[in-house]
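One protein chain is absent from this view; the other protein chains keep their places.
A and B are the chain letters, set down in written order, and residue numbers restart from 1 in every chain.
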Amino acid sequence: MRTWIEKQKHLIDFTLASLMRRKAKNLGLLFIYTLLVFVLASAALYTHALRQEAQKALAGSPEIVLQRLIAGRHDLIPPGYIEKIGRIRGVQKIEGRLWGYYYDSVVKANYTFMAPRDMQIERGEIIVGPALERSRGLAAGNGISFRAYTGELFTFIVADVLPQSSELVSADLVLMNEEDFRAFFKIPPGYYNDIALSVANPQEVRNVAIKLLTALPDSRPILRDEVLRTYASIFDWREGIMLTLLAAAILAFGIFAWEKAAGLSAEEKREIGILKAIGWETGDVIKMKFWEGLLISLTAFLVGYLAAYLHVFYFSASLFEPVLKGWAVLYPRFTLPPHIDGLQVATLFFFTVVPYTAAVLTPIWRAATTDPDTVMRA
Amino acid sequence: MRVVFVRPANFALLLLAAALAAFLLSFADAARLRLARATASAAAAALVTQLKLTDPVLFTEARYTRHLSQADLQSAFQDHPVAFEHFPSGSLVIPPAGVIAPYENLDRKAKAPD
Partner (left out) sequence: MIELVGIRKAFNQGQHNETWALSGIDLTIPAHRVTALKGPSGSGKTTLLTILGCLARPTAGRVRLKGEDISGLPERFLTEIRRQTFGFIFQQFNLVRGLSAIENVILPAYPTGRPRKALLEKAEALLADVNLAHRRNARVEWLSGGEQQRVAICRALINDPEILIADEPTANLDSQLAKEFLAILEKLADAGRTIILTSHDPLVVEAALVDRLVTLRDGRIVETVDKPERRIRRAAS
């Protein structure tokens, strides 16, 4: 056993000496490889953790949200609509929601205005989300004016700012009193934006939705399951887009690595010939090259992954911010709890280590099996 | 003149072992951070239940991307053709076909007309 370990160490000694001979090229290769793993791992870790967080946060959404459509377009819920639903078995609560968008030309952003039922807000007061605190400098006690779509100017005093820890779902919210809301958007009493329903039994949700459709043919039920699943695939999409953009870089690296590993120079062929002549077996040459592939790819994987972990969970993926934010002016600031998908990490490991090691070994096969006497005839 | 203090193989294997240890440690650290940051997640979840929210605030470039699950698909050109909301992400976020299929009978198109 000790002999075996010592022999592997000898092979590693030789491999390292070989690599050091072209220090710049090999260090460059290692650096780029590590960088590639870093970007890929960052994308994978970030998207996966974000997906888990979003799912957890939205677990308490209403099971069904009912919208009303006129000529295929969204319309307000009129008075009496809710009563038409009647008594459907399994529905525990039916509540109209009041919310809408407001475009703030000062920061060129859309806010979500809401009149919550379960929160007590005085007339003339608003509770704002943390992003507004940042972008408009709002704090408790400040005043702010909004110009309604009728041209009228409304002024509000900020009563409170929503907690920073809830930013993922609350960053752009402006919560106000119901009467203020109706006055601002000119929505008459009895009209609602949509209806939120809670259903106790998850198996019953789809049946309830079908019953709703039967009772109200012009409605559009949106199920929470649907929402969660769509968000899961959106995150897959965004990750996919990022990877597609990276594809050019990955391809370039692949070509570089292949050229480096698969092209055996005359010098390297001669060297292998010498090794065989002085007593190395074919197997020894192959093992030595295997160590070369493994050392480089394993180092790239471990260092790249660690850097990605720190980048995503300690530095909030700040390098990705421009890509993820897009043109959004109000981007929530949140620290992601690390949810790591072991399968993703294992896949990354596999695709980092195996192809590169194979690329290093493949050209060696031929050279390693040459007869040892070829060196004599050179 | 090269003077080697440490055997190259030992040095390389040591570095690799250290990296591997750090790698494994990162999983333990992830578990620790999960616990530490759990209260923040709870705050968000509580607000969702209280206000009956349906979407995270991740895509605020345009109105129709803000509440993806509630989107009225005609909103892209609502104000005027070069409105600020005209942003490519809307074209990237159509629900996949696999989600539509189980909900066919909620979609009027699936039912035969009377």
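One rule holds in what follows: a contact is a pair of C-beta atoms (placed from the backbone, for glycine too) under 8 Å apart; a residue touches a chain by one contact, two chains touch by 3 or more.
These numbers come from a predicted model, not from an experiment.
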Of A:55, A:142 or A:282, the residue that touches the missing chain is A:282
Just to verify: which one of A:7, A:93, A:123 or A:186 makes contact with the chain not shown?
A:7
List every residue of subunit A that touches the chain not included in the displayed model.
2-7, 9-11, 13-14, 17-18, 20-21, 267, 271, 274-275, 277-284, 371-373, 375-378
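Simple rule for what comes next: only the chains that are shown with their structure count from here on.
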Subunit B to subunit A touching residues, read off their complex:
7-10, 12-13, 15-16, 19-20, 22-23, 26-27, 29-30, 33-34, 36-41, 43-63, 66-70, 72, 74, 84-85, 87, 89, 92-93, 95-96, 99, 103, 105-106, 108
Can you name the residues of subunit A that touch subunit B in the complex?
9-10, 12-13, 16-17, 50, 53-54, 56-62, 65, 67, 72-74, 95, 97, 101, 103, 108-110, 112, 114, 116, 118-119, 129, 131, 162-163, 165-173, 175, 194, 196, 206, 209-210, 213, 217, 221-224, 226-227, 229-231, 233-234, 237-238, 241, 295, 298-299, 302-303, 305-306, 309, 313, 326-332, 334-340
